[in-house]
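To start, the structure itself, in structure tokens.
Note that one protein chain is taken out, while the other chains of the complex remain in position.
A, B and C label the chains in the order they appear, each numbered from 1.
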Amino acid sequence: MESYGSLETHLRKARSNGRKILVPYVTAGYSPEWIDTLHHVAAAGADAIEVGIPFSDPIMDGPVIQAASTLALNRGVTPLSLLNELSSESFDVPLVVMTYCNLLFHAGIERFGGWLSEAKIGGTIFPDLPLEESEEWSSFAATKDIDNVMLVSPVTSEERAKIIADRSRGFVYGIGLMGVTGVRSTLEESASQIAVRLKAVTDRPVLIGIGISNKDQARTVGSIADGVIVGSALVKLLLDGGGPQGAFDFISSLREGLDEIDG
Amino acid sequence: MESYGSLETHLRKARSNGRKILVPYVTAGYSPEWIDTLHHVAAAGADAIEVGIPFSDPIMDGPVIQAASTLALNRGVTPLSLLNELSSESFDVPLVVMTYCNLLFHAGIERFGGWLSEAKIGGTIFPDLPLEESEEWSSFAATKDIDNVMLVSPVTSEERAKIIADRSRGFVYGIGLMGVTGVRSTLEESASQIAVRLKAVTDRPVLIGIGISNKDQARTVGSIADGVIVGSALVKLLLDGGGPQGAFDFISSLREGLDEIDG
Amino acid sequence: MTVDHEVDLAADFDGKFGPFGGRYVPESLMAALAELEDVFNDATRDPVFMETYREILRSYGGRPSPITKCHNLSRELGVELYLKREDLNHTGSHKINNVIGQALLTKRMGKSRMIAETGAGQHGVATATAAALLGLKCTVYMGEVDTERQALNVFRMKLLGAEVIAVKSGSRTLKDAINEAMREWVACVEDTHYCIGSAMGPHPYPYMVRQFQRIIGDEAKAQLLDEFQLSPDYVIACVGGGSNAIGTFTAFVETDSKIVGVEPEGGAAIARGVLGVIHGMRSQFIQDEFGQLEEAHSISAGLDYPGVGPEHAHLAQSGRATYATVNDQEVLDAFQRCSRSEGIIPALEPAHALAYLFREAGGEIPLGSSVLLTMSGRGDKDSEQVAKILGYLK
Partner (left out) sequence: MTVDHEVDLAADFDGKFGPFGGRYVPESLMAALAELEDVFNDATRDPVFMETYREILRSYGGRPSPITKCHNLSRELGVELYLKREDLNHTGSHKINNVIGQALLTKRMGKSRMIAETGAGQHGVATATAAALLGLKCTVYMGEVDTERQALNVFRMKLLGAEVIAVKSGSRTLKDAINEAMREWVACVEDTHYCIGSAMGPHPYPYMVRQFQRIIGDEAKAQLLDEFQLSPDYVIACVGGGSNAIGTFTAFVETDSKIVGVEPEGGAAIARGVLGVIHGMRSQFIQDEFGQLEEAHSISAGLDYPGVGPEHAHLAQSGRATYATVNDQEVLDAFQRCSRSEGIIPALEPAHALAYLFREAGGEIPLGSSVLLTMSGRGDKDSEQVAKILGYLK
């Protein structure tokens, strides 16, 4: 049960160093500069980066990430072309692919796993692959040193949350609110609650995502959880023309916020 | 039963003089010159004139007479205004009003009868007042020396035709074909047939109308019946701008045709 | 559930409803009307004919139409409202009851063609439907103005195989379409039946159409008794020519129910018309001072007729039924309220009946009353028009 790959090893190490974990999300291929953006985000103090592979029907994503996905798809990118781009890059932090399970099943677990390996991906997040259907991929992924991260929602029962946390690898993704990805001006109470609940049932790194958009929110949640995932706020900045440097500045400020937390 | 008014007296006299009877139809008020038209038509050799009082919903009339009625109604004429115009005129031949029974019932039999009397009208034709409903008006009309003319159609039974012919006053109107008023290029066989049938059941003058549009047709039918009624062909000529003189010429030619018949 | 009204259907009848009714048509049509009357009387005494009529209405037309108890509106209004759901019939209104009957008579007379007048197109579509089903040719007369306003229904009739003639005479609306159909009928009466769309025209039409439509009220009466042990305090229906209303009322004339017909303010032949003889019948019509027929003006094309069937004139005169009017705004409001409260988008015609009920519940109609209201048709046909009026569509 307590086996895991290098993604989780990496995050556990950060945590044991008293560092709060910061995982920014970037939509792959949203612009030709996306690779550059990843490098800037890494340099700004990310502990891992979530790379979204655009899917035609992203049911867990709000308008911002949908828009980024559409931009990317309209540029003609494919899962393979994006992963190919990544395979010739190297990053100091692990990459975690976030996408929908049809892309996995369509390519086939082995083929898709192969593409991920080539791109040196350390983990995967499939928001529409529930516990009950995840075993096959999780096991195969493990053979490629890919940690399949699983999600727990505010309405997941205690019992089920524990099972999911056990089965998850890399970290446990606590969903901060009932809703899809998107920028929210105020932090939902549910974000801290899920953090408390998850910390109580697992020793695995607990990261909270969805609805965390700024330094204050990151600091609040980060003081309970092991860290945070920030997606739409970053992507919005990129879509608004912030560029790699803007991303760097934004992530740096979040880093700062997290670092202010009294370990 | 054999009582009748001056209209019938007039037509019987013509017939006994070996003359074929010609009754042209003119829509009252179709143009300011309509009275003038009546005079010309009388002068051209009509034995009586059918004067159509426009009604909003003339179910027995085809497009030509409908158009004339609409012209008149759009000029703002009313049954009373038209009859008033007639009351200050005088004609050598009897006038027969043709209209629909709602105008009669709306004004009321006595009032309408009074208007007709004032205008020196000798007869009436209500194509939508059937045998069964005609008694009240016929009787009242008789008191005003107005002959109520009744119609027999090609599909009227022998028995019923006889009753209608008996009840009719002025003349018996034989409907020349199954259809509404209108110009037809060929004469229907039914026109001669109804003439034969009616001549066999009545001594009253038998005039055939509907579908008789030219000299040849008039001559053919007139050689069997006591005469003909010509409506749409004349009205069409008037609508086409033929004017009183055109009407005179056309009626003269029909007169000529009828006069050629070997009494 | 089948309602047996064979006996009554076959009753002979002289064509007069008190001083109203009769047969005022050109002599050329008298024989055809006499034949129609005979064949109708004969057919309705023939169990095979009646069984065929009922079976087509059942297996093709969707009868019996249900009675819907409207829980929401009943609560809101303080009365118990029951709708007779003619909107669920094939082609979307009560019109099918009549056209199936007349199409069967057409075949029985050995005729091969039907003609019909139509205003908005509902009766035209129904007639074209019955003609398609029974293999008859069909020509529909429609005022030119209406063919433009209701282009989609023109297409539907053509789709069903009918020929549609745009009538260019007079006001180019329904009354002129009736005139034109009558004229055409004179010319082709031998092989053609004129399928009149309401309980109007010369005898036997008002009577015959009523008998084909009385299935509405006969069913409703039995259903209310069966399902709710109820005899309604009020029976309400909208009145254009008057067929859905008379088809409903007939079952209740001999009961204690109060009967209300609802006319549009701009076409209230009973409230504002006077006696006249037009379109083959003696009845009430909206006319000018000399007896020229006027145009009706109502938001609902199906009630846009300046006359009314003679039996309604009689029921009004005798006091057995009362006739109320509602205005276009009340109708629009009722259209929306019924949609929202019950999930039933009514045709604008029965929305008149609803408008009256909404206005009078707690007024003329005492709280606690039970009300049967005939939902004569569905509102799909009217949605575009209402959307435009309300500014939702251009």
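Here is the rule we go by: a residue touches a chain if its C-beta (ideal position, glycine included) is under 8 Å from a C-beta of that chain, and two chains touch if they have at least 3 such contacts.
This structure is a prediction, so every number in the text was calculated from the model and none was measured.
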Displayed chains contacting the withheld chain:
A, C
Among A:Leu7, A:Val152, A:Leu237 or A:Leu258, exactly one should touch the missing chain; which is it?
A:Val152
Using the document's definition of touch, tell me which of C:Ala132, C:Ala222, C:Val253 or C:Leu275 contacts the absent chain.
C:Ala132
Checked against the full complex, the residue among C:Arg23, C:Arg54, C:His90 or C:His314 that touches the missing chain is C:His90
Residue-wise, where is chain C in contact with the chain that is not depicted?
58-60, 62, 65-69, 72, 85, 87-90, 92, 128-133, 135, 151-152, 154-156, 158-161, 227, 336, 339-345, 380-381, 383-384, 386-387, 392-393
Residue by residue, what part of chain A touches the chain that was omitted?
55-63, 66-67, 70, 73, 78-80, 100-103, 105-107, 127-133, 150-157, 160, 164, 175, 178-180
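Everything below uses one rule, namely that only the chains that are shown with their structure count from here on.
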Treating touching as the only link between chains, describe the layout with one word: line, ring, star, complete or other.
other
Calculate how many whole Å lie between the centre of chain A and the centre of chain C, each centre taken as the average of the chain's C-alpha atoms.
66
For the pair chain B and chain C, the C-alpha centroid-to-centroid distance in angstrom is 38
Which parts of chain B, given as residue numbers and ranges, touch two or more other chains?
none
Using the touch rule from the top of the page, what residues of chain C touch 2 or more other chains?
none
